[in-house]
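Complex shown without one protein chain; remaining protein chains in place.
Right after this comes chain A.
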């Protein structure tokens, strides 16, 4: 039995980098989405909901559910399952609708 997804497919990734998640460095491999990089670190939640303040992360993994929203490089409500984790990408836990700066 193989032990990791990378071992299963015989992956030899190009050199990795880090993204910034709420001020903490999170490793990412080239081509991974932000959500995938967070899952690889065991992080499953990076948003709190608007009504009840409940934690959420990726649910559908394909851009259909919008549960994986986060503030990415200062822009609120980005689908992290679709956006690539690039060197220097900054991901901030999004609270509510992510527009606190606009006070709406």
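The criterion applied here is as follows: a residue touches a chain if its C-beta (ideal position, glycine included) is under 8 Å from a C-beta of that chain, and two chains touch if they have at least 3 such contacts; residues count from 1.
Here is the rule we use: contacts and distances are computed from a predicted model.
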| item | value |
| --- | --- |
| Chain not present in the shown complex, as UniProt names it (candidates "CRISPR-associated endoribonuclease Cas2", "Thioredoxin reductase", "Allophycocyanin alpha-B chain" or "Cytochrome c oxidase subunit 3") | "Thioredoxin reductase" |
| Given A:18, A:49 or A:93, the one touching the chain that is not displayed | A:49 |
| Where the missing chain touches chain A, by residue | 1-14, 29-33, 35-37, 39-40, 44-45, 49-52, 54-67, 69, 77-78, 81-84 |
